[in-house]
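Quick one: this structure, given as structure tokens, is what I'll be asking you about.
Apart from one protein chain that is not included, each protein chain of the complex appears where it belongs.
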Amino acid sequence: MYSFRNDYSEIAHPKILDALIGSNLIQSDGYGEDEYTKEAIKLLKYKLQGNNIDIHFLVGGTQTNLVAISAFLRPYEAAIAANTGHILSHETGAIEATGHKIISVKSENGKLNPENIQSVLDKHTDEHTVKPKLVYISNSTEIGSIYTKEDLKALNTFCRNKNLILYMDGARLSSALCSNKNDIEFSDLTKLLDAFYIGGTKNGALIGEALVICKDSLKENFRFNIKQKGALLAKGQILGLQFLELFKDNLYFTLAAHANNMAYILHDAIKEEGFSFFSDSYTNQIFPIMPDKIINKLQKKYAFNIWDKIDKDTSIIRLVTSWATDKDKVSEFICDLKESRI
Amino acid sequence: MYSFRNDYSEIAHPKILDALIGSNLIQSDGYGEDEYTKEAIKLLKYKLQGNNIDIHFLVGGTQTNLVAISAFLRPYEAAIAANTGHILSHETGAIEATGHKIISVKSENGKLNPENIQSVLDKHTDEHTVKPKLVYISNSTEIGSIYTKEDLKALNTFCRNKNLILYMDGARLSSALCSNKNDIEFSDLTKLLDAFYIGGTKNGALIGEALVICKDSLKENFRFNIKQKGALLAKGQILGLQFLELFKDNLYFTLAAHANNMAYILHDAIKEEGFSFFSDSYTNQIFPIMPDKIINKLQKKYAFNIWDKIDKDTSIIRLVTSWATDKDKVSEFICDLKESRI
Amino acid sequence: MYSFRNDYSEIAHPKILDALIGSNLIQSDGYGEDEYTKEAIKLLKYKLQGNNIDIHFLVGGTQTNLVAISAFLRPYEAAIAANTGHILSHETGAIEATGHKIISVKSENGKLNPENIQSVLDKHTDEHTVKPKLVYISNSTEIGSIYTKEDLKALNTFCRNKNLILYMDGARLSSALCSNKNDIEFSDLTKLLDAFYIGGTKNGALIGEALVICKDSLKENFRFNIKQKGALLAKGQILGLQFLELFKDNLYFTLAAHANNMAYILHDAIKEEGFSFFSDSYTNQIFPIMPDKIINKLQKKYAFNIWDKIDKDTSIIRLVTSWATDKDKVSEFICDLKESRI
Partner (left out) sequence: MYSFRNDYSEIAHPKILDALIGSNLIQSDGYGEDEYTKEAIKLLKYKLQGNNIDIHFLVGGTQTNLVAISAFLRPYEAAIAANTGHILSHETGAIEATGHKIISVKSENGKLNPENIQSVLDKHTDEHTVKPKLVYISNSTEIGSIYTKEDLKALNTFCRNKNLILYMDGARLSSALCSNKNDIEFSDLTKLLDAFYIGGTKNGALIGEALVICKDSLKENFRFNIKQKGALLAKGQILGLQFLELFKDNLYFTLAAHANNMAYILHDAIKEEGFSFFSDSYTNQIFPIMPDKIINKLQKKYAFNIWDKIDKDTSIIRLVTSWATDKDKVSEFICDLKESRI
């Protein structure tokens, strides 16, 4: 059984584990006040061309979202998200548990645009409703699509005018930035966003996400928020070391490029077989639509998720590739797919 | 500079990292539904002689406390803790942030007893005050003391009679169980407590705590609570693998015994030098009282925390040993201490 | 300017104020432990034919909803509401502020049915999403429609089977029960619902709503929840006295019948003039659709809310009647409407 179920099936890229071993017995100060963390922050600031940004390392995506969003909002303020948004659908009400409503916007492609947001603002005009304050976007999105530079510029301008916070969930940021349709530079992000995170877990790290706060007013006392939510790792050096390793030689991007390439091979072969797709994805998640009969056959050798039903005989499946995806297994999958149609 | 500052300065015991490397590229299901986690739970149940217990692996201590306590209590219910309790003093209001008051009880030795708790119950009798419901104890305590079996039995009986939940923070459980004054068996814990956690972070794990829920009524839907608080690790196998490694050959206890032994050597030598101690500790944290002059000299070579001031010339320091503490450094410290007095 | 804006424009029915004056200088115990409150609870239990119910008096609707729903749910549990539901749209995230998500269901008529709820259950199947637990309905609904006995029976059966709590917001319960399309007896409510409230504010009381808890498991320690949310009125007798007055001679229903009758007169005349309506309402809120030109004319003499835009020239307005609505003003409004068309 080979798994295309997700991009966190394997533990970590070997270089990550090597880095931990290499520093294993060196004594470090706790809670992210160690030298590795400081160095990683310095390196990321350099790569992001952002001296006036704050960076905090956290453990996972839901944790990062809830720490950041609950810190950024006043009690009566709300987040806006596309209906596919991870915080809306797959985080067990983590944001609401911190007291904040998330306003859902119907989106066809997993993305938000100024019109979407304006329609929310139009309906929230006085103290009888929450005050929409934070725009939550994911890049790449939960259905594999990505934002263009123009998309982000439009959102940035709109949010600035409306005094909204623009926050990007970057669980799969690497896959977006390495997409063959991407036109955003890594260093653009600090100019276009108020805050975002650079996902590690889904791109080769053992654990870890790097939260980047660009907007000054969101920075104050941020470590208090991290600690209060149980998200301040005692052995912070574990996080610093990994991000050093991921970024010092651009391993972060190399790994994502591999993941995307594996997805492209799958995508093209599946398309060639005549299948259509639920969404336009140029990243490491693809969503082919297939007859259940074929799906059943494939499931005997491959693990993957059923995303949704189309009708009683047809479903959308989700195939996810990663830094660790074996090219041979991809080829094998394609062969098996072809065979399954006979 | 050698550090006696804490027991989480080094990354992890080498065997822990070896275990990760050994399984690195094996694909696992996410979120703790992998085989390593299942095996680790099975092993722990065996060691704890508790078939009817639930075990969940979490990342850190504050996280475990807040997930567990907020899950166990109704909104108007409160925890009771000794004034030295970690949740009261060093978790940035993490429990209050989930909506629950912690009632502080003045305690001389870091421990709680039935009389302490009864005095709280006497003052909380109607709906104008919170309802005390959960008794939070730490073993070993924040000042190094430990509970005896008789202590726990008394608390267990009392809590059962008063319909209170008895919860133990086991961040340093290993040090308590390996103390030369301890009379509690590992497997006693599931009989004496409603819930507790087995600390990994402070005893050789990279990250990880194992929450054990003994009382049936506290078990239901617990994974929802973990996910909602951002505490459900995507790569759950990392936690399972570590606890397997820690418990399959009793590494967990071997490491703690070493930590304690290093503390005993320090303790006895310091005592021999004529210094007194802030608390009776038989675990890996000791609290000698020393003139600031000597402390200043020691600080040139050793890192440790100043716990509190006694008077203008004297302070309490905290020395913490761990699985990684180098015996030679302990000897050196003792030499330096002797020398510093001249 | 005469107002059809809402049903709480006037202070209170004169009999309510008389009742307060009549008992003004009698000393009462605080916090709802007075004799009037006890008597009012006894009277309501009699009228509801429910000996095994708990009744608590609270001040307002949003307060009652948030106290009840936050008390009934575990942290990871969510409410389900129609997209028009008051808790979703007009309570400033009050429920989310207590930590709970509300799942919105698209509904054409302001009502929920088992199929709606099942569709939510189908999408919430594991710990990565919240657990739907409470079904929130309003009767009459926010758009004037009402539940039939059959509707409630179907919901009751469904919720019982699925282990869901069925909760009814009764801010305008009186108007529903006095509707000419209603077939529910007041005493049916305790058999068909797990909890609900009897709205006073919008039917002649100064302040006050009576929360009725039918399901045993929801009753425990409920007064703690009230106090914690700042909802335990010091002078509880004010609430008890009013509900006594409202129910001892059925004033509650007489007032609502008047409100409904005023709405029917408006409705029929507007219909006769050829206007259509946004919703089928047989209660004290009606939603005619009119050209903006006519609306503008009417607004010179009458206050009412614009509910929504239909197109650039047409809007939905909301007209609300109450126990205090003057029949002459209703006639005058109809004349003015006729005239406005010339």
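Which chain is which? They are A, B and C, in the order written, and residues in each are numbered from 1.
Keep in mind that, in the parts below, a contact is a pair of C-beta atoms (placed from the backbone, for glycine too) under 8 Å apart; a residue touches a chain by one contact, two chains touch by 3 or more.
Being a predicted model, the structure only gives us computed values, none of them experimental.
Peer 1: Of the listed residues C:177, C:238 or C:337, which contacts the missing chain in the full complex?
Peer 2: C:238
Peer 1: Where the complex has a chain not shown, which of C:37, C:92, C:190 or C:340 is the residue touching it?
Peer 2: That would be C:92, which touches the missing chain.
Peer 1: Out of A:127, A:311 or A:328, which residue would touch the omitted chain in the full complex?
Peer 2: Reading the full complex, the residue touching the unseen chain is A:127.
Peer 1: Using the definition of touch stated at the top, determine which of C:12, C:137, C:255 or C:270 touches the missing chain.
Peer 2: Among C:12, C:137, C:255 or C:270, only C:12 touches the chain that is not shown.
Peer 1: From the list A:99, A:200 or A:288, which touches the chain that is not on show?
Peer 2: A:99
Peer 1: On chain A, what residues meet the omitted chain?
Peer 2: Residues 31, 70-71, 74-76, 98-99, 127-128, 130-131, 221, 223-228, 232 of chain A touch the chain that is not shown.
Peer 1: What residue numbers in chain C mark contact with the hidden partner chain?
Peer 2: Those residues of chain C that touch the unshown chain are 2-3, 5-6, 8-12, 14, 17, 20-21, 23-30, 59-67, 91-94, 97, 201-202, 206-207, 224, 227-235, 237-238, 303, 324.
Peer 1: For review purposes, identify every residue of chain B that touches the missing chain, sorted by number.
Peer 2: 75-76, 78, 89-93, 96-102, 104, 127-130
FYI, only the chains that are shown with their structure count from here on.
Peer 1: Same or different: at the chain A/chain C interface, is the fraction of residue numbers used by both copies above or below half?
Peer 2: same
Peer 1: When you take the mean of every protein CA atom shown, which chain's own CA mean is nearest to it?
Peer 2: A
Peer 1: With centres defined as the mean C-alpha position, give me the chain A-chain B separation in Å.
Peer 2: 34
Peer 1: On a C-alpha centroid basis, what's the spacing between chain B and chain C, in Å?
Peer 2: Roughly 51 Å separates the two chain centres.
Peer 1: For chain A and chain C, what's the span in angstrom between their mean Cα positions?
Peer 2: Those two chain centres are 42 Å apart.
Peer 1: So which bits of chain B are touching at least two other chains?
Peer 2: Chain B, residues with two or more chain partners: 224, 227-228, 232.
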